[in-house]
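Note that one protein chain is taken out, while the other chains of the complex remain in position.
The letters A, B and C name the chains in turn, as written, and every chain counts its residues from 1.
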Amino acid sequence: MTTALTDQKTRAVTAPRPRTLKGDHYGITAAALLGALVIVIVVTTVLHPDFFSGRTLIAIGFTMAITGILSVGQAIITISGAVLDLSIPAGLMLPAWAVATMLGASNPLPTALIVLIGVALGVVWGGINALIVTTLKINPIIVTLGTNFIGIAILSMQFTTATVPGRSELSMFGNGSLLLPNIWWVMLVVVLVAAPLLRYTRSGRHLTATGGSVPAARSRGISIRGMRYLAFCTAGICYGIAGVLFAGSTSNFNPMGSASLLLSVIAAVILAGVRMDGGRGSILLLLPACALLATVQTALVFFGLDAAMQSVFQGAILIIALAGDGYLRKRSTR
Amino acid sequence: MPHGLDTTSAASPATANGYVLEAAGIRKAFGANVAISNASMNLREAEVMGLVGDNGAGKSTFLKILSGSQPADEGTITIEGKRVELRTPADALAAGIETVYQDLALVDTMDAAQNVFLGRERSAAGLAGLFGFVSDRKMRAEVGELVKDLGVNIPSLRATVRSMSGGQRQSLAIARAVLWGRRIVILDEPTAALGVRETAHVLDLIRRLRDRGISVIVVSHNMQQLREVADRVTVMRLGRTVTTRDIASTSVEDLIGLITGAVIPDETISTP
Amino acid sequence: MHIKYSFRRVAVIVAAAALSLGALSACSSGDSGGAGGSSDDGDFTVGVLVAGHDAPWEEQQADVATALAEKRGWTTIVLTYDNDPSTFTRNVSTLISKKVDAVVGFMVATGANAAAQQRFEAAGIPVITYDIAQDGWYFVGVDNAASGKLNGEAFGNALKEKWDCDVDLVLEGHQSAAGAVDEQRTGGEAEGLLSVCPDIPESAFQSFDSDGTAAAAQPAARNLLTANPNAKHIAVVGINDINVQAALDAQNQLGGDAEILGWGQDGGLIGTDAASPNMLGSAFYFLEGYPHYSFQILDKIAAGNPPEMADTAANGLLIPPCVVTAAEAADVPSGDERTKEIGEKDEAGHDLFCPTK
Partner (left out) sequence: MSTLTTHRTPVDLDIRPPKRFAKIRAFYGGSSLGAVVTAALLVAVISLIVAGPDFYSVDNFGILTSYIAVPLVMSAFACVGLLAGIVDLSVGPMVGVSAAIFAALGPQLGFWPGAAIAVLVALAAAAINALAVVRFRADSIAATVGMLTILSGITLAVIGSNPPTYIVDGLFAFSLGALGPFSYLFLIAVAVILAVAGFVTFHKVGRHLRAAGGDENAATRAGIKVGRLRVFAFLFGGLGAGIAGILYIGQNGGPALEIGPSLTFQSYAALMIGGFSLVRGGVGNPIGGLFGLLIIGAVGVLLDLQQINNHFLDVVLGSALIVAVLVDRLRGGDRFE
C-alpha cells in the first residue's frame, strides 16, 4: 500500500476545510418551510376565518406565479456557481415590453408566435450576460448589476408606459383561472420540468458540478464556458416565460415596474435553502418558499397591516431564515 | 488489531530535561470517531523531527493539537518542562510554537512584511504608536534582514503575496515562523506543492532553522526528503504514535513497513 | 514592481489633482456660463424641472414648455431629477449657477422643496410649482381636493343609478409617495362619493398603497379584495387610472360573482383599450398642457411686472379638471397629439380637448 507516498498532490488540491457529509439538509428546510406555512395559515384562519378560502388560494397563486418562475431561473444560476443574477428586472421587462408592443400592433402576429418571440428574447438576455461573464471573466453579480442598469435605462428610452389590450388572448389566459390561476399552473410546470432536468440529466449534473467546484468540473472535461451559457440561457427561458406572463396579467406597466420582484426572487431562493456559493440547492423547494412568501403577504393584509409593515415582515423572515440556516450549517460542519 | 508500543512510558524517565516539547497521551475524538488516541512525541532542542503516517493515521489532528487549532481531549503537553494548555492558535504562539500550515495562512492581498508581522505589528514611534498606529518601515527593515539572513528570495517586500510563486510563498511562511518561533516550528507538508528547485530550497531552510537552535517538526509523505533533512522520525498508525526512530538507522523500506503496519516495532523509542 | 501603493505618492497625486483643478477653475471662472445657455446676455431663460420618466406626460410637459419658450424667443434648460432629492438639489444648484430668470416644474421630491425655495429666493429666481404647493412659489395646478371631490360625485351619481348606492366596499388606491396630492385626490374622491351616497359605512372604505406601478398595485389590491370576500358591490377610487385599473384587474383575476366598478383620475388609461370597461370615468388634467398656464405668469415676469405671490391652491392659478365618462374620453386625442397641438396653439388643454367643457 504505497498510495500514501504518491497522493500528496491531490491532497494539496483538496486540502482545507472539511465539508460535512450530512451536507444538504433539504429535509429540514422543507419541514421548516411547510411548518411555517401551516402555522401562518392556521393562525390567520383562527383569527380571520375568511382567510381559508378558494379566493385566497387564487390570490396567493397569482402573487407567487411570476416570482416562482423567476426564482427557478435565479436558482439555476446560483446552483451553477454564478452567485446571483441581479439583471432579472431587465430580463423580465425586455420580453414583457416586446410582447405588449406586438400585441398592441394594429395587425398583431399570432399569439403563439408572440409568446415564442418573448421567450426567445429572455434567452437572448441571458446569453448577453453569459457572453460578458465568460469573455471578460468578471463576477456575474457585478456584470448583472451593470447590465440591469444599462438594460432598464435603454428600455426607459423606448417607452414610459406599455399597455396590454385587455381582450387579447394572452390577457384572457393570464388573468384566467382553472381552480388556481393559469399562470400558476405554468409555474408548476416550469418547476416540475426544471427540477428533474437539473437533477437527473447529464447537463444538469454538469451544471451542479460546476457550481460545486470549477477546477473539479474542468478536470472532468466539462466546458465551464458552456455551463455558464447553459445556466444563463436556461434562466433566460424562465425570464422569457415570466415576462410573457407578466404582460399577460398586468394591463399596463412602466420600465421600472419589475424592480420590486428582484427582492422577492432572491428571498425565495434563499428561503429554499439554495446555497449562495453554488453546487447545492433544490428547485422543488422553491414551491414552498414562494408559497410562504406569498401567503405571508396576503395574511398580513387580513391583519390590516400596510405596505410598510409587509416590507418589515418580509425582511425579518429573510434574516431569521438566513441566520437559522447559517447556524445549522455552522453546527453541522463542526 | 496491531498494537504499537506505548512510547511514553519508556520515554518519560529520561526526559525530565533536554526535551523542548513533550506531548504525552494525547487523545482527540470527534463525536464517536476517535481521531487519535495516545499520541506522544518528545522533541529535542535543535533537531528536525519527521512525522509520518498513512492517510487517516492522525497526523493532521496531532498537528492541530500542537498548534492550538484544536484542543486535546486528554493528554499533557509540556514545553521546556512547563505544562501548557493549547486551546487557541494564540496560546500556541505564546508558548513559542509557530506553525506553517499547508495552505500557508498568508493573506494574499497583503505584502511580505505585513504578512510576516500580521497580528504582531511593530508600533510606530511616539504618540501614534500609543494610539495603535504601526510602522511599516520598521517591519520592512526587520523582514529585509531576516530574508537576507535566510537566503530567501522575494521579488520585493512591497509586492503582495498574490504575485509570488509557490516557493516564494513557502519561504515567506517559513521565514515568518523563524521570526516568531522561539523554540518550535511545525511544518505541514512544506514541499507538497513545490517543484524540484523550490523543494531543495525549502529543505535547506529547514536545516538552517535547526542550525539556529530551533526544533522543527516536519510532516511529510516523502521519505526521501525526510531522510535528507530529519534527525529522527515519529511514525503514526491508526491514531497512535507507534515508534520514534533515528532516521540514519532506519531504511525507507522499514519506514514504509511501519507506516503500513507490515513491520511491528519491537523496540522502544530511540534513546536520547 | 510596487503593488502596494505608497501613501506619500497618493498624497502627492491628491494634492496635484486638487491644485490643478483649482487652477483650472480659477482660470476659467472669469468666463463661466456659456454651455447650455445662460441669461447674462439679456436673454430670458427658463429652467424646466422634470420629475422623472414614470409617465408620458412628464416629458411631454417639458416638450410643451420648450415649444412655448421658442415661440417667445426664450431659452430653456430642461433638467430631470428622477424623483431623487439629492439630484433635485443638484439641479437647483445648476439652475442657480446658470442664473436662469425663472423656474417651472413638477416638484415631487417634496422633502427638498423648502430648502430649494430658500435657495431660489436668495438667488432672486421666481419659481412656479405645479400641483404641489410650496410657500413662496407661484402655484399652478389643479385644486386636487376639489377635483377629487368632483370625480367622487360623478362616480357617486353613476353608482346611485346602477346600484342605488348599495356599496359594500370602497377600495382607495393610494400612492402615498405622492404626498398631499394623493391625500387630496384619493381622499377627495372618497369624500365626493360619500356626499352622493351618504349611507356607505365608514368601515367599507379600505386602502391599498402602491408605488404607482401596476406591478405593485395589483397584488396589493388583490390581497385587499381577498380580505373582503363578502362584498358584492365594490367601488374603486384612486389617485390615478393605473391604481384603479389594477384593482379592476385583480377582481377579474379573483373571479366570483361580486360586481366591481371604478372611477379613475388623471386620464392616463381611460378611453384606451387597456382600460377595463368597468372603469366608468376619470378626469383629464391635461398635465402636458400645464406650461400654457405657467407661461402666462412667466410673460408677466419677463415683462418686469411679476404678479403678486399666490402660492396656495386657494389663491393660485387653478386649472379646471375635465371630468369625463369612458365614452366621452374616447374622443380625446392621444397625449402625443395633445402635446403637439398645445405647443403650437398655446391654448389650454381644457379648452382644446375637454369634451365636457
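Criterion: a contact is a pair of C-beta atoms (placed from the backbone, for glycine too) under 8 Å apart; a residue touches a chain by one contact, two chains touch by 3 or more.
It should be emphasised that the depicted structure is a prediction, and the values quoted were computed from it without experimental measurement.
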Chains shown that the absent chain touches, full complex: A, B, C
Residue of A:V38, A:L136, A:L179 or A:L192 in touch with the missing chain, whole complex considered: A:L136
Residues of chain A in contact with the chain not shown: 16, 83-84, 132-133, 136-143, 145-150, 152-154, 156-157, 214, 218, 224, 263, 266-267, 270, 276, 306-319, 322-327, 329-330
Touch residues of chain C, complete complex, unshown partner: 1-7, 9-10, 13-14, 17-18, 21-22, 24-29, 31-36, 53, 77-91, 93-94, 97, 109-116, 118-119, 174, 176-180, 182-183
Positions on chain B contacted by the hidden chain, ascending: 69, 88-90, 93, 99, 101, 103-110, 114-115, 118-121, 123-124, 128, 131-134, 136, 151-153, 155, 160, 162-168, 171, 195-198, 200-201, 203-205, 208, 228
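Please note the rule applied: only the chains that are shown with their structure count from here on.
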Middle chain, criterion being Cα centroid separation: A
Length of the line joining the C-alpha centres of chain A and chain B, rounded to whole Å: 48
For chain B paired with chain C, centre-to-centre distance based on mean C-alpha positions, whole Å: 73
Set of chain B residues in contact with two or more other chains: none
Multi-partner residues of chain A (each touching 2 or more other chains): none
Residues on chain C engaged by chain A in the complex (per definition of touch): 53-56, 58-59, 207-211, 213-216, 218-220, 222-227, 229-230, 242, 245-246, 249, 252-256, 268-269, 272-276
Residue ranges of chain A touching chain C (in the complex, touch as defined): 48, 50-51, 53, 55-56, 58-59, 62-63, 156, 160-161, 163-167, 175, 177, 181, 246, 249-258, 260-261, 297-298, 301-302, 306-307
